[in-house]
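What you see is the complex with one protein chain gone and the rest in place.
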Amino acid sequence: MPHLHVEYSNNLRDLDVDRLLLRLNHTLVGSGQFADELDIKSRAVALASYRVGTALSERAFAHIKLSILSGRSPEVKRQLSAALLEVLKEAVPAVAGVDIQLCVEVLDIDRDSYAKTHVPA
Amino acid sequence: MPHLHVEYSNNLRDLDVDRLLLRLNHTLVGSGQFADELDIKSRAVALASYRVGTALSERAFAHIKLSILSGRSPEVKRQLSAALLEVLKEAVPAVAGVDIQLCVEVLDIDRDSYAKTHVPA
Partner (left out) sequence: MPHLHVEYSNNLRDLDVDRLLLRLNHTLVGSGQFADELDIKSRAVALASYRVGTALSERAFAHIKLSILSGRSPEVKRQLSAALLEVLKEAVPAVAGVDIQLCVEVLDIDRDSYAKTHVPA
């Protein structure tokens, strides 16, 4: 915890995913909401099969899902999603002729049944 | 919003994924639940590593997850999942000797912390 997922349509060709993940993680550390930077586990998946709406024009999207243990306030969640969206906006380059949507969703993980173990190097 | 995810085991070899996504999006537009066709963001992922149950016979599945902003009624959610399942049934061809399961799940996105931006082409 937290877990962060980035999904993006693969017509966002110039997105530097490794840099994006690092910046997202720094943003989560900077939020002060998470005790240990080690806990932040982020991943990104490029989507080869996607469809935005029903029109024929070319469209793209990137979506972040942040999953955090239940118990944080609505205000904290709003601040987290706003901060992540800022990073995403800076990271995703415009593509000529392509309509782009960027979104961030925050989701609770059931704290009671979450199980974890750590095998240090 | 809405976000739609299709996952399918890659032994469903003859599934026309692009056609499926377009038909699912048309179904969501036709439901009247979503203001703008542009908002519908769908993707499909073929699974290379999967296991259905514990028996040795060959099995397949396709699963749809529809994520919508919280606030819709149980009745609307049931209608949406039933309509998407109909499309999935028509789209997935039978495979000789393969047991197939098709499912649809509807999930709420926390409306309060959802953040989005749009960069028109």
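Miscellaneous remarks
Letters A and B name the chains as they come in the text, with residue numbers starting at 1 for each one.
Everything that follows uses one rule, which is that a contact is a pair of C-beta atoms (placed from the backbone, for glycine too) under 8 Å apart; a residue touches a chain by one contact, two chains touch by 3 or more.
No experiment lies behind these values; they were computed from the predicted model shown.
Residues of chain A that touch the chain left out of view are 1, 3, 17-18, 21-22, 24-26, 29, 36-46, 67, 109-110, 112-121.
Seen across the whole complex, the unshown chain contacts chain B at 7, 9, 45, 47, 49-55, 57-59, 61, 63, 74, 77-78, 80-82, 84-85, 89, 92, 94, 97-108.
Throughout what follows, only the chains that are shown with their structure count from here on.
Our note on geometry: chain A versus chain B, Cα centroid distance of 21 Å, whole angstroms.
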